[in-house]
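Every protein chain but one is kept in place in this view of the complex.
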Amino acid sequence: MMKYIIELILSIGKVDRRWIFLVIGLAVLLPLFFPLGLPIRATTATQRVYDAVEELEPNSKVLVSFEYGPSTKPEIHPMAIAILRHLFTNSQKVYVTCLWPDGQFMAEDALTEIAEEEYGLTYGEDYVLLGFRPGNEAVVKGLVSNIRKLYTTDARGTLVDQIPMMANVNKVKDFDFIFSASAGYPGTIEWVQYAADPTGVPMSTGTTSIQVNDVMPYVQSGQVKGILAGMPGAAEYEALIGSPGIGTSGMDAQSIAHLVIVLFIVFGNITYFIETRRAKKY
Amino acid sequence: MVAGGLALAFIVFWLAGHPGFREERIVMFLAITIMASTLIYFIRLANRGEKFHLRSIPGLKAVEEAVGRSTEMGKPVLYVPGIMDMDQVETVAGVIILGHVAKMTARYETSLNVPVSRSIVMKAGREIARESYTMEGRPDLFQDDMVHYLTDDQFAYAAGVNGIMVREKPAACLYMGKFYAESLILAETGNSIGAIQIAGTASQAQIPFFVTACDYTLIGEEFFAASAYLSQKPELLGGLKGQDMLKAFVTAAILLSLFLRVFSDLGWIGWNVIDFLTVQ
Amino acid sequence: MVIGAWISVFLTLAILSYLYKDNPFYKVAEHVFVGISTGYWTSMFFWTQIQPNLFGRLWPATEYDASSLWYKFYNLFGVFSSVFPEGGIAKGHDMHLIYLVPFALGIMMLLSVSSKLSWMARWGIAYTVGMAAGLRAYGFLNSNVLGQIKGSAFQIFNSDLPYFALVGESITNNFVILIGTITGLMYFYFSREHTGNFGRLTKVGIYFLMISFGASFGFAVMGRISLLIGRFVDLMHYSSSAYNNATLWILLIMVLLLGYSAFMDKGRPVESPVNDRTD
Partner (left out) sequence: MLWKRQIPILIATVVGLLTLFGWFIDNPGIESFVNDDATQWFDILASFAIFLGALNLMKLQGRKVLKQHSGWQYSLFAIGGFIFAIVAGFIYKGNDAVAWGVHVTSKGTLFKWMFDFIFTPLSATMFALLAFFVASASYRAFRVRNLEATLLLVSGMIIMVGRVPLGSSISSWFIMYLLVLVGSVAANIKFQDKIITFGVLLGGVVIVTIWGSLAGWPVDQPSIFYLPMLQDWIYNNPNVAGARAIMIGIGLGIFATSIRYILGVEKSYIGE
């Protein structure tokens, strides 16, 4: 009997990678059909973003910047939606810029879904989409020195001077808060280096899980007020503002997939143990 | 001598009210000048024949082995200079390392395949590879299309390189430059075709993937030291010695600012180091 | 809209089929992707860089006067009215004739296609490398080096920090970070062999680095899984009857064809890409 178990473990330990792909595929697909609803606990980093946004008094000016594309939409879009919901419930004024060309499409989808359909706000008074400008960090530096030089018109072609909420908003210093929804370069790091640090305007960010590691030292040294890390970060923020969305439904699939990977690693190690012990015997 | 003169000139300029100089960035100016002069000092020292002992970096020794192995197996060497353009220092370093690898493939007469993601990198890569083949006396072996353009898009490039790997089955895959999320796609495909993989990058987020999926990885600063190791040129080795000195400076600066912070907290000195270090 | 759904489902499944093995579906998707993306970025660069930022600065609408020679020359291009609209280009820039320099470098780059003039690209390359060296040196020195020195100068005698706390800052945590940073930095020493006491320090350094790599790897696993979730949600969305169940049909056809080709390959020795390295 024992022999059979060892042989089974050995066969799992040296399995062809395509079986792993199949198991991972199922581990992600099945929970989408049969959700489990596991509990979600907010980590310190997500809590700090929530507090930073909650502290803003009503009608303060918030700059939200979209720096992600279609390939990173599943991770970052739920965050952007949650942040916009939180800002609009606290009746803040939202100004949207984009450092990525695709970011403008994402911003348009998010704003139509939340600002127009859900909150019924008026464009130009409660929120404005300034849109995409090429030049990577040059755009951030341009916003710090003079917005009107960079954005003579907003994304819909109306002149900036004719937009009521743009009155006496000339540079980043006039904003009370910055939130960068970023998936790479240009993104959070450029906002820290060229905007938050020099002007001192408080800033938070939401990034893909993999970019969190780049940004963590900035969060740890206080240059960035907390961080929403990947889809779990989005799910935690959705739980904090009490409106579960795409982030939450994805979490069950995450848990199962992680468990499967951990099991494969454990089996892989057991096989490794048995084989090295056998090799020593011969 | 020159440094003394320059320092004197700067002090005079500073005392004369330093017109048109942004004072708030004085820290950066001092940091740049001190560090640059250390580097120049050690480069000059090396030029005058000073020998420096350098520790061995396994990844770099493996480059020659990998090219040798591909020659035995009669398979091409695949070289990926990162997906960013020449406006990133890592890409420039990647192209320079391509020069050294091209010398090896010229010597061993191995076929070299360099798919690139940016056109300027294609031009620079061709210039440097042609130069290496000519210096090894084998200009006949070099064709322009060894360095060929695929696409500017990150994932289309990854898909294209995957295709090349699976169909041409190179024996050695070298990834030297700046990478983003596609690093693991390349490394896993390279592993599935059984190639020796050596990666070098300073893209912090991608180093863990290369460490797990590749045989050798040059981590951050080791990647920048590669061109010095491969060329063994005295001035580049001197530069490395200079870099070590900079690391000593930074360690000292960390400890110093730690104590200064303690003193200012306890009120012994009124001046806080933190705002000294914050550069607007 | 429906055709779009069918195409997007086909391309998604074709890329996923690569996991099984390199097959004709993946080859089609790969080549389409390479072709489309090159065209996409060529158009994107032209319409977001060359037209607004270069031509927009050489012939801005704000300073348009038909009498000047400069704008007469501009009107010659009028035939491409979409690129050079009447009355100059209104992209909010004023005239900067210095932009003739990047214009010239760009033209030289294009001329370098002929092997005789290939050296012309070197000027553009030299400018790029010079600019990269200057900007990145300053940026990285400022945020990576100075920023991190500032970050690691923590307060040792700060009363409100507990001696040890699992979550949040504490004295021992700060010391752990300090030791890790310094020993990690020592690992990167080149001019000294990592032996003896120095070797022990760098060993501790490499342990910290390994923990850091494991942590960011663990973190990345989550992000990647969520991307796959995004794709499956899309596929399920397109399997509904509104798109006359695109996903189901395409999936069925693909599985049948791949199964058939695998069956046919049984005869010939399949060069399976299993990891069979010779060393």
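We call the chains A, B and C, going by the order they appear; numbering starts again at 1 in every chain.
Please note the rule applied: a residue touches a chain if its C-beta (ideal position, glycine included) is under 8 Å from a C-beta of that chain, and two chains touch if they have at least 3 such contacts.
Just so we're clear, the structure is a prediction, and the values are computed from it rather than from any experiment.
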Inset, instruction - Would you list the chains present here that the left-out chain is in contact with? - result: A, B, C
Legend entry - Candidate in contact with the missing chain, chosen from C:48, C:75 or C:191: C:48
Inset, instruction - Would you indicate which residue among B:57, B:78, B:101 or B:156 is in contact with the undisplayed chain? - result: B:156
Inset, instruction - Quickly run down the residues of chain B that touch the omitted chain. - result: 20-22, 25, 28-29, 32, 35-36, 39-40, 43, 85, 87, 89-90, 92-93, 95-96, 99, 118-120, 122-124, 127-128, 130-131, 135, 145, 148-156, 158-159, 167, 181-182, 184-185, 187-188, 191, 202, 204, 207, 209, 211-213, 219-221, 223-225, 227, 231, 235-236, 239, 242-243, 246-247, 250
Legend entry - Residues of chain C (touch criterion as defined above) contacting the omitted chain: 4-5, 7-9, 11-12, 15-16, 18-19, 27-54, 82-83, 98-99, 101-103, 105-107, 109-110, 112-113, 119, 122-138, 140-141, 143-145, 148-149, 151-152, 166-167, 173, 176-185, 187-188, 205-222, 224-225, 227-228, 230-231, 234
Inset, instruction - Write the list of chain A residues that the hidden chain touches. - result: 17, 20-21, 24-25, 28, 38-41, 43-44, 69-74, 101-102, 104-105, 108, 131-132, 134-138, 141-142, 145, 157, 213-214, 216-217, 220, 229, 232, 251-252, 254-262, 264-265, 268-269, 272-273
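Please note the rule applied: only the chains that are shown with their structure count from here on.
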Inset, instruction - By CA centroids, point me to the most central chain in this structure. - result: C
Legend entry - Where chain A and chain C are represented by their mean Cα positions, the distance between them in whole Å: 17
Legend entry - Numbers and ranges of chain A residues touching at least 2 other chains: 17, 71, 197, 208, 210, 213
Inset, instruction - Return the residues of chain B touching two or more other chains; collapse runs of consecutive numbers into ranges. - result: 155, 192, 205, 278-279
Inset, instruction - Would you mind writing out the residues of chain A in touch with chain C in their complex? - result: 16-18, 21, 24-25, 28-29, 32, 44, 71-75, 101, 132, 134-135, 137, 149, 151-153, 189, 192-193, 197, 208-210, 212-213, 217-218, 220-221, 223, 229-232, 246, 250, 253-254, 257-258, 261
Legend entry - List of chain C residues in touch with chain A within their complex: 19-20, 44, 48-49, 53, 92, 139, 142-143, 147-148, 150-151, 167-168, 212, 215-216, 219-233, 236, 274-275
Inset, instruction - Within their complex, state which residues of chain C touch chain B. - result: 15, 18, 22, 26-27, 29-31, 33-34, 36-38, 40-41, 109, 112, 115, 118, 121-122, 124-125, 128-129, 131-133, 136-138, 141-142, 145-146, 149-150, 152-158, 178, 181-182, 185-186, 188-194, 209, 212-214, 216-217, 220, 273, 275-278
